[in-house]
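Complex shown without one protein chain; remaining protein chains in place.
Presenting chain A:
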Amino acid sequence: MAKPASKSTARKSAPAKKAAAPKSPAEDLDFVLHSLQEEHAKSPRYKAKDEELLKLYEQMLLIRRFEERAGQLYGLGLIGGFCHLYIGQEAVAVGLQSALTEGLDSVITGYRDHGHMLAYGIDPKVIMAELTGREAGISKGKGGSMHMFSTEHRFYGGHGIVGAQVSLGGGLALGHQYRGDGGLCLAYFGDGAANQGQVYETMNMASLWKLPIVFAIENNQYAMGTSTARSSAETEFYRRGTAFRIPGMDVNGMDVLEVRQAAEVAFRHVREGNGPVLMELNTYRYRGHSMSDPAKYRTREEVQDQREHNDPIERAKKELLERGKSEDDLKDIDKRIRAQVSESADFAENSPEPEPAELYTDVLVESY
């Protein structure tokens, strides 16, 4: 059921109808719908230089360690409310965002947003301080885990209503097209949000108007406690754009280099003015949906199996070792990142809470 990595290899064959009558691209009206998938299959993994792979590894490790620490701070009562951890899914945000043009492209996501912020290189301190609800937090402590933004990085949140970020992302893409700036919007959502109506309203308009948007479905196999099989008539989410003539890509989201290469293919297509692309990134979250999720809907063995055989960080680590990095080098990196996360946790714990007067600020921009 939940085998994100193996799923992608088992479904490459084109539908039987097409296989029976091979056509040239010019004759094949549906060519565009599978062309990107085929292009990606030719060379599925990004040819990363050693230092590139190292950077991707470090970014994923930072997210992992940050999220583990956030989980602890939650347990200590320092983080309140909802807190959705990204552990297991690190390769998706890191792989996709590494292919963006910084300062030009925009990104928007749902409430599981810590990893996407960290993948931008945003200071972990201000993210952790937002989680603890402190004045120094990136939203002055008024947003919390689910509502963080960095317009400087063109990161537009951090949205708590499932699926809302998809149509908002359509608007960000409209902005790129309107200004003619050559940028694109990367709009993340989960397999759960993929069943919301507004997602399809947006796909329709995005394709109709050829908006520069990449719909990135992070399929972590469970919408809270409901598996994709129990919620979705079509569990091959990359096909969900077919009705709107949006090409789909089925990507192993547990391999950062495969994600990165898929992003290269998808982003190029969008930047050339061809309209949206729908990417399904098959991944797995190790923790519960949120901190208060007992995760009784799956077996412990299933989770351990993913951790042991499919972990994106272990995969990158193994590859780095094969390329000649030493265990000691990697231990040093882990030590450095742990220290950085500890520093951000101390900062988040020791920073003051917002002044009471902040209660009334930022409701409106202007005074009337």
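Just so it is clear, a residue touches a chain if its C-beta (ideal position, glycine included) is under 8 Å from a C-beta of that chain, and two chains touch if they have at least 3 such contacts; residues count from 1.
Here, contacts and distances are computed from a predicted model.
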Legend entry - Name of the absent chain as recorded in UniProt (options "Aspartyl/glutamyl-tRNA(Asn/Gln) amidotransferase subunit C", "Pyruvate dehydrogenase E1 component subunit beta", "ABC transporter permease" or "Monovalent cation/H+ antiporter subunit A"): "Pyruvate dehydrogenase E1 component subunit beta"
Legend entry - Residue among A:I63, A:M117, A:L168 or A:M279 touching the omitted chain: A:L168
Legend entry - Option touching the unshown chain, where A:Q59, A:Q89, A:T202 or A:N220 are the choices: A:T202
Inset, instruction - Return the single residue from A:T101, A:S326 or A:S342 that touches the missing chain. - result: A:S342
Inset, instruction - Write the list of chain A residues that the hidden chain touches. - result: 68-69, 71-78, 80-82, 106, 108, 137-143, 147-151, 156-161, 164, 166-176, 178-179, 197-198, 201-202, 204-205, 208, 286, 291-292, 294-296, 300, 303-304, 307, 335, 338-339, 342, 349, 353, 356-357, 359-368
